[in-house]
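Before I ask anything, let me first share the structure, which is written out below as C-alpha cells.
A single protein chain has been omitted from the complex, and every remaining protein chain is retained in its original position.
So that you can tell them apart, the chains are marked A and B in the order they are listed, and the count of residues begins at 1 in each.
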Amino acid sequence: MTRTSKVGGRDEEVARGAGPALLDVRGLRITSRIGGRRRVIVSGMDLALSPGETVGIVGESGSGKSMTARAILGLLPPGLFAQGTVHYEGRNLLELPERALARMRGADIGLILQDPYTMLNPLLRCGRHIEDTLRQRDKSWRGRRAHRDEALRRLEEVGISDPSVADRYPFQLSGGMRQRVGIAAALARDPKILVADEPTTALDVTTQKESLALLKSLQSTRAMGLILITHDLRIAFSMCDRVYVLYAGSLLEVGTAEAVEAEPLHPYTLGLLLSEPPATRRVSRLVAIDGTVSAADDVADRCAFAPRCKWKQEPCERGKPPLADLEGARQSACVRIDEIRGEIGELRRAAERPAEPVGVLAPARPLARVENVRKVFEGRAGRAGIDGVQALAGVSLEIGEGESVALVGESGSGKTTLGRCLVGLETPTSGGITIDGVTASDYGALSVQERRRLRRTVQMIFQDPYTSLNPAHSIGFTLREALRVGPEGTHDLDGSASELLERVGLPAAYLARKPVALSGGERQRVAIARALAVRPQLMVCDEPVSALDVSVQAQILNLFKRLRGELGVAYLFISHDLAVVRQVVDRVYVLHRGEVVESGPVDEILDDPHHPYTARLVASVPRSDRDWLSGQP
Amino acid sequence: MSSQAQAPPIDLVLDEYTGAPRRGFRLLIGLCWVFVALVAFLAVFGERVAADAYGQDLATGISTPSVSHPLGTDDLGRDVLSRVIVGARTAVVGPAVITLGAGLLGGALGLLAGYRGGWSDNVILRWVDLMFALPGHLVAIVVVGVLGGGYWLAVAVLILLSSPSDTRLIRAATLEQRPRPYIEAARVLGLPGRRIAAQHVLPNLLPLIIASVFLGFAYALLAMTALSFLGLGVGPGTADWGRMLAESRRLIFHNPAAALAPGAMIVVTAASMNLVGDWLAERLSDRGRAQ
Partner (left out) sequence: MQRSQLLAFVGRRLAGLALLLCIISFGVFSLVHLVPGSAEQVLISGRRPPSPERVEAIRERYRLDESFWSQYTHWVRRAAVGDFGLSIRTGEPVARALRERAAPTLFLGVYAWILVVSVGIPLGVLAAVKKRTAIDRAAVAMSVAGVSAPAFVTGIFLLYIFAVVLGWFPAFGQGSGFAGRLQHLTLPALALALTGIAPVLRFTRTGMLETLEQDYIVFARARGLSRARVLFGYGLRNALIPVITAGGLLLGILLTGAVLVEVTFSIPGLGNLLIEAVNFHDIPVVQGVAMMTATLVIMVNLATDVLYMFIDPRIRFGQVAA
C-alpha cells in the first residue's frame, strides 16, 4: 500500500499541525485473514499527533477506529495484521519486536478501553492495578509501601480521594469510578501519548461529562498527546484540536475541530452533522444518510462513502480517492469537493432553519394511566443479606391517545422497569395501571378477552435490534405470527406482511430473509413492523435507537415520526438521550432513582429545567462548543 | 454425573480466530461418521455377519490371531472377531435408550425449570444439585449391584443418573433464551407459552440438543461397558465389549487381541461419537452457521 497523500515537504508540516509530530502514522492498512481470504479493515490511514495535542478519530461502527488504536500499540487481536508505518521517536513501531513494544506500552503510549466494566481484572484490588503498572516503570524502585503511596496519589489525581478505594475490588465500584481507576492505571508510568478508545460510551451521560472533563484536564496539565476515539462528533469537537473522520476503514476528512464544524468538506461529514439530532430544538425531519454502513472490504477500492452519497459520480468508484489538501490545513477525500462545496454549505444552512414548534395538544382522552406504581425486585429467596431493590418508588404518569411521551433518566432510574410493567413483562409491587379502560396492573389476573385486548392495545420495541428477532425464523414467519394474533385475522397473511414491511420502509423481498442478513437499522424496522401488526394504540419504545449508529438513528427517528402521523399511535419513549427525546415527544417525565422528579411539555423541561437533576441531565448532553466541558457539572 | 458432556468445547472444527474450517478435519469427521454407521449396522445385522460368536471350541482353547480366527480365540475357543462384531448390539442399544430416555426426561425437566421458573425451578434445581454432588458411576455400581444386576436394570439406573446433566444443560440454555427480546416480544404479542417454548425457545436449543445426543451417547457407552466390565451389566459369557474385556483380562499374555480388540472398539466408538458431537456443536452454533 502506498501513501495516498500526494503532499510532501513543508506543506505537509503545515497540514499536519504545528511542530514536529510526536506520533506519525502513515498509510496504515489493517487486514484480517479468514480462511485464507484477506479482508481489509482499515486502509490508507494517516495520523499525526504533536506533543500536547488532542486529536479525535471519529467514526461509526465498522469504521475501524478501534483497530487503528490497537494497531498503534501493537495490540491487534490475533488474525489481524497491520502494514504501513507508525513512527514514534524515530522508530517504526510496526517493525519493533514484541519485547521492545512491551517496554514502550504504558511508558510512552498508554491506552484506555471502552468498557470500564471489563477493563479491570476482576480478581485484583483496584490499587494493585496501579501498583502493577508502577512496578514496570522502575523495577529498582521497590518496596510495597512506596508503590502503595504512589497508587493512592494517582487515585487522587483522577479525583478519588478516598484511599479505601485502593483496597476495593472493581465489582464494588460504579462504572465511572472504574473508569477513573483505569485512567490512573494507564497513566501511572506517565506516558507521553494516551489513546482513549471510546472511553465514555458505556457510561451514563452525567458520568460521561465528568470523565471527559477529567481526561481533558489530565491532558492539559501533563501536556500529554491525546488520541480520542469516539462516535460522537459533538464530543470530538468539544475535546479535540483536530479531528479525523473515518468511515468504513477509510479516512475521509481531516481538519481542525472549529473548521470542520463550521464547514464540513466531505459529504459524509455533512451527513453525520445533519443526522445528529439537535438537543436545543425540534426539527420537522432529520436529514438522515440513506442506506447502511458498508463493510470496509467492499469499498476498499473506491470512495468508501460512494454507495450512500447523493453526489456520487463515475470517478468516485474508479479508485480510492486520495486525501487532498485544501486551504487552512484541511484535507478531504472527496474528489468532487470543489464542485459540491456550495451545495454542502447550503444544506448545512438549510438544516439550521428555526425549530418546528411542538404542537400544543388539547388534552387528549387518556389512553394509559399509571398511578403510584412501586416495584421492588426481591432479593434471592431465602438468602440472608441480600435485600430487595426498589426500582420504582411510586410513579404516576399519563399518556393520552396519540400522544408521544418520554420517560427520561439514567441507568438505574427505573425507566425500563416502568415500560415493562406497562406491557406486562413485570408486575408492579403496588399501584395501578389502566390502559384503555382495562386494569393492567397484573396481566396474570386478567380474563383471556381482556388480555387479548390489552395485547392489541400496547406493544413494545426493544433496545437491541440484534436480539429483537428470533434468528431461527425468517422475517416473514415473524410478521405472519404477529399478524395472526392481530385484529385482521388470518386471510392473506403474506399480503399484510408485505404491507407492514412497506410501511416501515423495507421491500417485500425481505420476507424470505433471516435476521442474520439484515443490518441493525433494518432489524429495528422489522421489530417495529412486528409491533404494528396488531394495530396497537400505544408503543412502549425502550431506547429504540441507542444501539444504532447516528446515521441510521436519524432514519429510525424519522420513521417513528412518520408512523405517528400516519397511524396516530401513541409512544412511551424511554431514553437517556435528551436530543433524541426532543425530536419525537410532546411531554417528558424525568425519572431519578425510581421517582418522577419533573414533568411537563418537552420544550419547557429541556429549555428551563427546575429540578437540579434535570438541569444536570440537560447540561450533560454533549455540545460541540469548548465551553461544554468547562461548564458546571 | 455426565462428566464428559459437561466439558467445554474444544474448537475442533472451526478455527476460533478466523472462523474457517480446519484443513484435514473433514477427512477425520468423515471417518468418524463411517465408523458410527458401521457400528450401527453391526448392531442390527451383527449376528448374521458373525454367527459363530457363541460357538465354543474347547479343544482349540485359546489361540493367537490366525487366518481362520483373525483376532484369535479366547480361553473357551470362541472366535474373538465374531464376538466383537456381535458385541456391537449391547454397545449400541443400551446407550441409545439411555441417551433418549435421559434426554427426554432431563430435557423436559430443564425446559420446565428454565421457562416456568418459580417453585418448579427450585425443586428441579435442588434435585440436579444433589445428583451432581454424587459420583454417579459409583451410585450406579452400588445400586445396580445391590439390586442384583442386569442389562436393563443398568439402563434404567443410568437414565435416572444421567438425566440431571441434560436438565442442567437445557435449563441453562432456556434461561439464557428467556430474557431475549424476541422471546419477550412474543410474550408481549400474547402468544401462548406453549407456542413460545415450541417455536421460539426450542429451535434455538436444537443445535445444543443434537450435539449433546452424540456426546451423551459416548458417555452412556462408557458407563454401560464399565458396568459390564464389573460384571453388573450383561450376564456372564455374553458377547459384550465390556464383559469380554473383563473375561479376557487375564489372557493378555496369551492372546492380547482378545482383550485389546473390544477395548479398541469402545474407545473408537466413543471417540467417533465425541468428535461428531463436537463438530455438530460448532457447526450448528451461531458462529458456525454464519460461515
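Please note the rule applied: contacts are C-beta pairs under 8 Å (C-beta built on N, C-alpha and C of every residue); 3 or more make two chains touch, one makes a residue touch a chain.
Quick caveat, the model's predicted, so the values are computed rather than measured.
Peer 1: So one chain is hidden, and I want to know which residue out of A:L80, A:L94, A:A186 or A:L506 touches that hidden chain in the complete assembly.
Peer 2: Candidates A:L80, A:L94, A:A186 or A:L506; residue touching the omitted chain: A:A186.
Peer 1: Among B:V44, B:L104 or B:L147, choose the residue that contacts the chain missing from this document, as touch is defined above.
Peer 2: B:L147
Peer 1: Residue-wise, where is subunit B in contact with the chain that is not depicted?
Peer 2: Residues touching the hidden chain, for subunit B, are 1, 3-4, 6-12, 15-17, 130, 132-138, 141-143, 145-148, 218, 222, 225-226, 229-232, 242, 245-246, 249, 252-253, 256, 259-260, 263-264, 266-268, 270-271, 273-275, 278.
Peer 1: At which residues does subunit A meet the chain that is not included here?
Peer 2: So the residues of subunit A touching the missing chain come out as 70, 73, 75, 77-78, 102-107, 110-113, 115, 118-124, 132-133, 136, 169, 171-172, 182, 185-186, 188-189, 380, 383-386.
Here is the rule we use: only the chains that are shown with their structure count from here on.
Peer 1: From the mean C-alpha coordinate of subunit A to that of subunit B, what's the distance rounded to whole Å?
Peer 2: So the centroids are 48 Å from each other.
Peer 1: Can you name the residues of subunit B that touch subunit A in the complex?
Peer 2: Those in contact with subunit A are residues 15, 17-21, 122, 180-191, 199-200, 203-204, 206, 286, 289-290.
Peer 1: Okay, in this complex, where on subunit A does subunit B touch?
Peer 2: 32-36, 77-79, 381, 423-425, 451-452, 455-456, 458-460, 462-464, 467-473, 481-482, 485, 516, 527, 530-531, 533-534
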